[in-house]
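One protein chain is absent from this view; the other protein chains keep their places.
As written, the chains take the letters A, B and C, and residue 1 is the first residue of each chain.
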Amino acid sequence: MENQNHQALIQKLLNCALACENCAAQGFKEAQNAMMEKCIPMDIDCADICMLAARLLQRGSDIAHEFLLICEKACRMCAQECAKHDHEHCKKCAQACNECADACHEHHSKLNQD
Amino acid sequence: MENQNHQALIQKLLNCALACENCAAQGFKEAQNAMMEKCIPMDIDCADICMLAARLLQRGSDIAHEFLLICEKACRMCAQECAKHDHEHCKKCAQACNECADACHEHHSKLNQD
Amino acid sequence: MENQNHQALIQKLLNCALACENCAAQGFKEAQNAMMEKCIPMDIDCADICMLAARLLQRGSDIAHEFLLICEKACRMCAQECAKHDHEHCKKCAQACNECADACHEHHSKLNQD
Partner (left out) sequence: MENQNHQALIQKLLNCALACENCAAQGFKEAQNAMMEKCIPMDIDCADICMLAARLLQRGSDIAHEFLLICEKACRMCAQECAKHDHEHCKKCAQACNECADACHEHHSKLNQD
């Protein structure tokens, strides 16, 4: 695993966390019930998990790579929910989540090959 | 500063964070606009700040005591907002926030006297 | 799953996180190389993961129960490392980590039965 990929993944994790924070913040302003029940809580969980994943990777933690699996799942769940909504921030969030989930998956797969 | 007070404060910080998390989670379920715009976002900020304050204290960090000032402020803001709502979880959250803010204030005042 | 168990698990997660923070903080003061390379970094990872697990549970997050699996693993790794050291804070941390790991495991197993 080259360090370059590592940094690219960390950047995707942070991008995803920021997109989730933004999606939640915009959702709060719009105050629509459909958003509230599922989308915003998932944004917050996903942001928390992505931020911690980025930090574990940056630390070189022994548990970082296994943590990417739960992170991938959180991103997929959030992307799936955000894709149901037409808001621009939801679309951006769904995209950031899917890119992040793909990067987590790829990173984990490569490590298992090595 | 006796260690006993330290542990009591940490417990109040964690209680407050859990009350905030619960208040936000219940608020999401009720999906009422009045809750959404102010109360839930403040719950989340307050939970984040209280959790970090508890950890900084437990670590004995040099910056912990100054951090209690911003934590007190976050708790007061959240308590003030939660006090406007009649939900049981909001009342409990307002009480936990005020108790935590008082404890932060007292802890900080004592340190400045020492 | 009764709510009582839920709160008991959250308490074990917080206890574990605080024990890890304390173990790391004491380890920094003692500044012994054997502690530094493995024990302290694992304490910090474990504290981060336990704190987030407690919050996800308190929120009733959809991903909380799956998150307990990675949390159990982090606790086991930290307990195994701390058990190698004779410091009182390491012994306490190993115990808190094992209790937390058992609670995560039991909680997850019960859910799969339900």
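Heads up, the rule we're going with is that a contact is a pair of C-beta atoms (placed from the backbone, for glycine too) under 8 Å apart; a residue touches a chain by one contact, two chains touch by 3 or more.
Remember, it's a predicted structure, so these values are computed and weren't measured experimentally.
Undergrad: Shown chains touched by the missing chain?
TA: A, B, C
Undergrad: Specify the residue from the set B:Leu9, B:Ala24, B:Cys39 or B:Leu52 that touches the hidden chain.
TA: Per the contact definition at the top, the residue touching the missing chain is B:Leu52.
Undergrad: For chain B, which residues reach the chain that was dropped from this view?
TA: On the chain B side, contact with the omitted chain comes from 41-42, 44-45, 48-49, 52, 55-56, 59, 61-63, 66-67, 69-70, 73-74, 77.
Undergrad: Touching the hidden chain in the full complex, which residues of chain A are there? Just list them.
TA: Residues 10, 14, 17-18, 21-22, 24-25, 47, 51, 54-55, 58-60 of chain A touch the chain absent from view.
Undergrad: In the whole complex, what residues of chain C lie against the chain that is missing from view?
TA: Considering the whole complex, chain C reaches the absent chain at 25, 28-29, 31, 33, 36-37, 40-41, 44.
Going forward, only the chains that are shown with their structure count from here on.
Undergrad: In whole angstrom, how far does the Cα centroid of chain B sit from the Cα centroid of chain C?
TA: 23
Undergrad: From the C-alpha centre of chain A to that of chain B, how far is it in Å?
TA: 27
Undergrad: Which chain A residues touch at least two other chains?
TA: 41, 44
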